[in-house]
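Here the complex is missing one protein chain, while the rest keep their positions.
Up next is chain A:
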Amino acid sequence: MVGGGLALAAGLATGLAPGARAEDPSEMPPQPGDRLVFLTGPKKGTAIKPADLPLGGPQVQAYPASPEGVLREGSRLNLLIVARFDPAQLAPETLARATEGVVAYSGVCTHQACPVNAWSDEQKMAVCSCHGSTYDLRDGAKLVFGPAPHALAALPLKRADDVLVVADKFTSHVGGEMM
């Protein structure tokens, strides 16, 4: 019985598909058509336009917002990082998901779910503040250093009017591996 409970616990900890989360729109994962909204900085709370982003990084943090204006900050798993690069620097798969060189990823480290909110100027890469996992946002957010097991989930983007909009769901599982 204990063994059964543990297997179930492992399933709960790691196996939650993004779509299986709560019905509360503020907790729902990013949906196609959502805008991306600054979490910090002078434009906090406003929709991100490509020109708002410094070319070559660092990343900014964002949450998705529904077309009706519901900010999906109810779940920390919806934290996003967004950065703009010269499209010529992007790996082909990354380029295909980007719009005007802007890429978006889950901002939740795949190691233990800490925010990937730091930036290495030296490497031009995004870094998790907890344990230093370092991701190359120009190449699918693949891991280049640190304890994380795999890349960050990518969030395909497109442009609608002059702002960034989610084009599709996360490409892979979001969140850390808690054990």
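Following the convention adopted for this analysis, contacts are C-beta pairs under 8 Å (C-beta built on N, C-alpha and C of every residue); 3 or more make two chains touch, one makes a residue touch a chain; residues count from 1.
The definition used in the following text is that contacts and distances are computed from a predicted model.
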{"item": "Undepicted complex member, UniProt protein name, chosen from \"GntR family transcriptional regulator\", \"Substrate-binding domain-containing protein\", \"Tetracyclin repressor-like C-terminal domain-containing protein\" or \"PQQ-dependent dehydrogenase, methanol/ethanol family\"", "value": "\"PQQ-dependent dehydrogenase, methanol/ethanol family\""}
{"item": "Of A:Pro30, A:Pro64, A:Gly101 or A:Gly176, the residue in touch with the unshown chain", "value": "A:Gly176"}
{"item": "Touch criterion as defined above, residue of A:Ala47, A:Ala98 or A:Cys114 at the omitted chain", "value": "A:Cys114"}
{"item": "Absent chain, residues of chain A that touch it", "value": "1-2, 4-6, 8-9, 11-12, 15-16, 20-21, 39-41, 61, 75-77, 108-109, 112-115, 117-123, 127-132, 134, 145-147, 175-176, 178-179"}
